[in-house]
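Have a look at the structure below, then the notes.
All protein chains but one are shown in place.
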Amino acid sequence: MASNLAVAVLNGIVWGLIMALIALGLNLIFGLLHIINMAHGALYMLGAVFSWYVIELTGNYWLALCVAPLAVGLIGLALERGLLRTIEDKPLVTIICTFGIMLVLQQLALTYFGGTARRIALPIPGRFPLFDLQYPVMRIVIAAISAAVMVALWLFLNRTRYGLWMRAVVQDREMAVALGIPVHKVYMWTFVLGSVLAAFSGVLAAPIVSVDFMMGREILIMAFIIVIVGGMGNLWGSVITAVVISLIHGVGSIFVVPSTATVFSLGFMILVLLVRPQGLFGE
Amino acid sequence: MPGDAILVLEKVCRNFGGLMAVNFASLSVRKGELRALIGPNGAGKTTLLNLITGIHAATAGRILFKGEDITRLTPDRISHKGISRTLQITSLFSGLTVYENIWAAAQSRKRFFNPLARPEAWTDVREKTGRMLELTGLADKAGAVCSELSYGDQRILEMGIALSTDPELLLLDEPTAGLSTQESMALVKRMRAMLRGQTIVLVEHDMGVVMELSDRLTVLHYGEVLAEGTPAEIMANDEVRKVYLGK
Partner (left out) sequence: MLPDKWKAAAFPLAFVLVAAVLAAVPFFEDLFYQTFLTEVLVWALFAISFDLIFGYVGLLSFGQALFFGLGGYAVAIPTLKLGMGTGSGLLLSVAVPAAFAAFVGFFSVRLTGIHFVIITIIFALIGSTVGETWTSLTGGADGLVFMPPPLDLGIAQLDLMDIRTTYYLVLAIVAISYLFLRRMVRSPLGKVFVAIRENEERARLIGYDVRRYKLLAFVIAGGLSGLAGGLYTLSLKYASATFLHWSVSGHAVVYAIVGGAGTLVGPVLGAGLIMALEHYLVNLLQATDLVVGAVLVSTLLLAPMGIVGFLRGRRK
């Protein structure tokens, strides 16, 4: 029992940190562009799918971790420049548009990658003892990488000129324009950054879950839940919520059926939306 | 001649966070009068109108309309009590035609909307819409989508919408804001033609308009009622001069 609980807690933290990265990307895009990016889950899926191809070709997971997010970042760049730019100021239209993009990306993955789920071998195969069970070292590495990326993101937002610009645009868009901040450029790079984060977490998740063209669909909803409960536009609210929800979900699943846990977390989200639409950590 | 009090505010308060936007404001508007509400920016004039129409809830105090407590009612219920208003930033059904805008307001006094009724069969609403179009002087533009109207016409249209709900009390929030002097004068003239003895509360910055139209003035300052009286009395009030001249 103790070992089961320990595994559930560790899994909750690992998965929570991956989810936090996905939610951060979604939340950054929402906070800046006011776009609810329905294609975010598909970008996460593309990250995983691209990494599978890179690993097939080179056998190197770490190369995939670098290449796949960049490739998805390019796709994000094309989407923002080519499609979203003209409709950015209409939130409902962008929801529908990104839904269309989601359909296209999922279908492309189905056509070229295929409908069957594929596994990626653990790049670090070792395990360490945890009570009477063995826990994969790789998962701890994944969690550490996620945490490192979050620290890097924090540094980027707080210590660089671009990060400062991004925060200024979130605070007050008109003022940012008046100050001469190139708002459209900031939008573009934010969307790219959000896409890269989604893809990066896709690569990180790939060795844990299996790679599948539909893998982004449920993740998208989980990411929504996290962003809303943590507060839209509130990045650290997302991180805390992601870890807490994953822990509750992970530990709770020992005691109840997973679908019961899902229904409860969905019900909780409705409650948050109705009572505190600004999120639990919003002002 | 002005009669009994139609609108009474008793020590009404509203704070946003720590800011007291309206601070123990008491005032009484008599039936048939035109009351101007003046005061520097941020004095709480628009907030006061928002409290009367239920857009914001008062934190304390009571608002009585025709002797009935309306403090806790929602905007739609308050509209049905007989209070209507225009907003500082023009608020229209912008994608609809002038005709459809007036119609939407003209039919609003109906209690039941049969989903299978034909609008043509509602002759009373049709006649009222036609009448209001004449009154606003926009009859020849009835088919135009209202976002294509000139700004001045939009202000008049909003007044027409507000009047189409048959209000006894009409609240006007800076009707001449953003208009040239010439347009303001045209609007005031049009307004006079449109009114039929309704009680008016007017928030206005243009003192010329205020002096010309109003029976009495209430001066707000930092959410408090500073002074009240006829235009002549207010002009002679030292405190008001201080506030307005900033000395």
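Quick notes on this structure:
Residue numbering begins at 1 within each chain, and the chains themselves are lettered A and B in the order written.
Just so we're on the same page, a residue touches a chain if its C-beta (ideal position, glycine included) is under 8 Å from a C-beta of that chain, and two chains touch if they have at least 3 such contacts.
Since we're looking at a predicted model, the values are computed, not measured.
The chain not shown here is touched by just one of A:F50, A:F113, A:W165 or A:F224, and that residue is A:F224.
Contact with the undisplayed chain is limited, among B:T165, B:S184 or B:T218, to B:T165. Which of B:K45, B:R85, B:R155 or B:R190 touches the hidden chain is settled by the complete complex: it is B:R85. In the full complex, the hidden chain is touched by chain A at residues 36, 83, 86-87, 91-93, 95-97, 99-104, 106-108, 110-111, 217, 221, 224-225, 228, 257, 259-260, 262-263, 266-267, 269-270, 273-274, 277. The chain not displayed touches chain B at residues 53, 55, 74-77, 79-80, 84-85, 87, 91-96, 100, 103-105, 107-110, 113-119, 122, 125, 161-162, 164-165.
FYI, only the chains that are shown with their structure count from here on.
Distance between chain centres (mean CA atoms), chain A to chain B: 49 Å.
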